[in-house]
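The other protein chains are all here in position, but one chain of the complex has been omitted.
Lettered A and B in written order, each chain numbered from 1.
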Amino acid sequence: MSKSIESTGIWKNFGDTQALKDISFDVNEGEIFGFIGPDGAGKTTLFRIITTLLLPDRGSMTILGLDSTKGFKKLRENIGYMPGRFSLYLDLTVEENLNFYASVFGTRVEDNYELISDIYSHIEPFKKRLAGKLSGGMKQKLALSCALIHRPRLLVLDEPTTGVDAVSRTEFWEMLRKLRQHDITIVVSTPYMDEAIRCDRVALIQSGQIMTIDKPQNIRDGFSRKLFSAKAADKYGLLIALREYPGTLSVYPFGDSIHVTFSEEKPDKALTEFLLKNGITDAVLNETEAGIEDRFLELMGKDETRKL
Amino acid sequence: MKRFLGFVRKEFIHIFRDVRTLTILFGLPAVMIILFGYVVSTDLKNASLAFLDLSKDDVSIELTDKICSSGFFEKTADLSGYQDIDRILRSGKAKAVIIFGEDFGRDLEAGKNARVSIIADGSEPNIATLVTNYATAIISGFNQQLLLAGQVSVPVIVPEVSMFYNPSLKSQFMFVPGVITMIMILICALMTSITLTREKEFGTMEVLLVSPLKPVHIILGKVIPYFFLSFVNVVTILVLSRLVFGMPVNGSPILLLAECMLYILLSLSIGILISALAKTMQQAIFISLVGMMLPTVLLSGFIFPIENMPKVYNWLSAILPPRYFIVIIKNIMIKGTGFAHVWKETLILAFMTVILIGLAIKKFRIRLQ
Partner (left out) sequence: MTRNPVIKVRNLVKKFGSFVANDNLSFEVYEGEIFGFLGANGAGKTTAIRILTGLSEPTSGEVMVAGFDARRQPEEIKKNIGYMCQKFSLYDDLTIRENIMLYGGIYGLGKALIRERTNQLLDRLNFREYGDRLISSLPLGLKQKLAFSVAVFHEPRIVFLDEPTGGVDPITRRQFWEMIYETASRGITVFVTTHYMDEAEYCDRVSIMSEGRIVAIDTPAELKKQYDAESVEEVFVKIARPGMKHGKESETADNKREA
């Protein structure tokens, strides 16, 4: 399988802050590759290096077979980029934005219309409206249309779903899925752990370092212990009690339950007694499947250099 | 080429869709012309003067009358001694005091230099300059009279007043070149630096940089619409000042417009340079206003005469393009001189333009920082 991106040992500093530390990864042609991590993890810096907007301090990156530093002119014709804030001209109409981006890339909207028709059809009824007057979801679709209008071979999307409501997010991922049939490689970043499963492969990134790269299912399977989900009416009381229990390895609140791991294979009566002693009478403990976020937390916990 | 035209088209849409930009572009010149022409007029009319005449001879009384009847001044007080000077100036009842020393009459008769001192209220430097200029002008006129009448053989006082080219002393004529200079800086430098930094702030610059559009295209695409608009503006100002103040263009209009184009180009390159340095619109505005507007107003000779400035400011003013442009435009509009008299200033401006454009293109980054 040929590679769209091959990155080896990328480092980037801004003054004293290390934004990226030894970033190496490959992206296969035609796949959706996700970078999952919180704000400040280095996603945007990395994406700016991929789009040739920044030069790495060290390391090399080959994109679409070209060196990202030397071949940037040629590369820029084949990359579609959607920065974190949707890069639209708010005082231009939907149609004017699209036409403008088409002209900048030396193409016409008609030439590649079938590529964007699926996406653009959602906003076409409002083509005379100023981009500034669109809702977040519609801005996102317009920005995606603009990024695709020159039929790029590599699509780079920096947090395309941040600040967009849940319905639009779901729609957006469906659109990306459909784009795969046009042989476009997609690199996407997101702070939402639950979006990892939408990607073919993901890299978990934190504090400028990649913690792991794999298929989403493999990452979940990588969770090293049995994971239990605990519930009780007094959630906070349960949390405190579980934390104090000697056999506990990790405790994290997880929505309406608490995810906990133990040093022994299966918690025994001692735990029930311990909880009772702490006034938790209604605790329910079930084994559960680890999610991406559980694995993320596990990997973060291992990183001893991390300071809270 | 198509890419480039698409870009220029977009710029025009930006400008014409934004009411605020349009107001600034076309409202400001008109407001400035009228503001400076009427309100901030520096014509002297009935400025209050106090006299301290210790000589009290025929000549001093005659000169006093002459000053007061000029229409520029009004006598508000007769002082009895030097001790009153401070008081009357502090009270604001006089803008200046004219003093004839005890020996004034005697010196004059003896054919020696007779001294007339003018003490002006320096807290209003602009008015002080005007008052002293006007008063010395009247005194020197009086001198001529005495000479002609054969009463004296050598000039008593020889003040240097250069108002030969503007005999009616109309200040509007001085201001129009200044306003053109200012508007150009404002529109070209401020507006272009704002539109460029706006693209940075809204993240659209990132996409433009990633696109195959060349930096030269981006810069030219921004420059062309504003070049065009600035030119329209210059013409508007000239027509307006003609209609409102009857301001003539004594020299060649074609030369004048050509010089304006050169200056527009120079201001635009300043704007691009600013946008290369500024990260946000706010910074761009700050640099344009504080870095460009203030020096233009204060140091270019627009309001305060360069000759009167301390040496340091004078040197500082020498690196400011507006200083030369004002000389050029005054020469062409008021004196009616041709290229032969302004080639030196033109050359300096052309040289500055080449350097600034070079710098702007060099500083314009093809990557983010």
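One rule holds in what follows: a contact is a pair of C-beta atoms (placed from the backbone, for glycine too) under 8 Å apart; a residue touches a chain by one contact, two chains touch by 3 or more.
Everything numeric in this text was worked out from a predicted model, so none of it was measured.
Within the full complex, the chain left out of the display contacts the shown chains A. Annotation: of A:30, A:106 or A:136, A:136 touches the absent chain (contact as defined above). From the set A:92, A:239, A:260 or A:285, the residue in touch with the chain omitted from the display is A:239, counting the whole complex. Within the whole complex, the absent chain has one touching residue among A:66, A:90 or A:300, and that is A:300. From the set A:38, A:132 or A:279, the residue in touch with the chain omitted from the display is A:38, counting the whole complex. In the full complex, subunit A makes contact with the omitted chain through residues 37-41, 125-126, 128-129, 135-136, 162, 165-167, 170, 191-194, 206, 235-237, 239, 252-256, 293, 296-297, 300-301, 308.
The definition used in the following text is that only the chains that are shown with their structure count from here on.
With centres defined as mean CA coordinates, subunit B is found 58 Å away from subunit A. The residues of subunit A lying in touch with subunit B in their complex are 48, 51-55, 72-73, 76-77, 79, 81-92, 96, 99-106, 146-147.
Listing the residues of subunit B that touch subunit A in their complex gives 2-3, 5-7, 9-10, 13-14, 17-18, 202-204, 206-213, 366-368.
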